[in-house]
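Take a look at the following structure, please.
With one protein chain removed, the remaining protein chains of the complex are shown where they sit.
And now, chain A:
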Amino acid sequence: MTAQHTQVIHVQGLEKSYKTLQVLRGVDFDVARGGIFALLGSNGAGKTTVVRILSTLLKADAGTASVNGFDVATQAADVRESISLTGQFAAVDEILSGRENLVLVARLRHLKNPGAIADDLLERFSLTEAGARKVSTYSGGMRRRLDIAMSLIGDPPVIFLDEPTTGLDPQARIEVWQAVKELAGQGTTVLLTTQYLDEAEQLADRIAILHQGRIIVNGTLAELKRLLPPAKVEYVEKQPTLEDVFLALIGTDGKNGEPAMTATPAPTSKEQR
């Protein structure tokens, strides 16, 4: 471990090109221990490239990066002990059951009692009933929850979530958000990439915007908001969004038929910029 024990991820001058396409042109950012850090950017901004470099799947052309005090280039094995990656596409084994997937990862992390770990996670992610079923029968949201549950095994101090809700329906998104919040609540550092502004707003303690291969802003949501002219206060009746309507009509948050928690349309006044 190096001296920077408060900075769990340290990235400096990171560059990466694919042939002639320069994806990263000197990326700098630090992530403090604990909480959720969102890397926000449009498609092709290089978010996945950053995550792949930090998770030792890809080598940078220039610059340095360290995770949990270990250099990703020279101490890759130590980095892999410290992290867990949930990639852009749910990395689950479709042919195995949910429980078997969890047991598999627990075994590969050389943990004792893989069965007990699996049962505990199935319960925490409301997958107990589906645990014995093949993952190919799971819905998109269940698959993502299982994916995130697999990332938690072994309690790695840092978790990378690369676009965890891309391609999910609104209910499944809320399920995943709850899972991510629960994660961060336990002191795990979460680095999340997303192209959805509301997702960063909902989840992240700090947000960095990656644009054209560089970090153009980095701060808390409040700090980011201060970059624009002060909000003016207008009173408007809040119309329910289509998402509110959809979720209210369905009346569940997708888990075992419990009533939705976030789906109540609230016709109140709202601060408008």
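By our rule, a contact is a pair of C-beta atoms (placed from the backbone, for glycine too) under 8 Å apart; a residue touches a chain by one contact, two chains touch by 3 or more; residues count from 1.
The rule is simple: contacts and distances are computed from a predicted model.
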Undisplayed chain, where the name is taken from the UniProt record, one of "Sigma-70 family RNA polymerase sigma factor", "Transport permease protein", "phenylalanine--tRNA ligase" or "Na(+)-translocating NADH-quinone reductase subunit C": "Transport permease protein"
Contact residue for the chain not shown (choose from A:T49, A:S66, A:S84 or A:S126): A:S84
Contacting the left-out chain in the complete assembly, out of A:A62, A:L108, A:A132 or A:L197: A:L108
Option touching the unshown chain, where A:V50, A:L102 or A:M150 are the choices: A:M150
Chain not shown, touching residues in chain A: 55-57, 59, 77, 80-81, 83-85, 87-96, 100, 104-105, 107-110, 134, 150
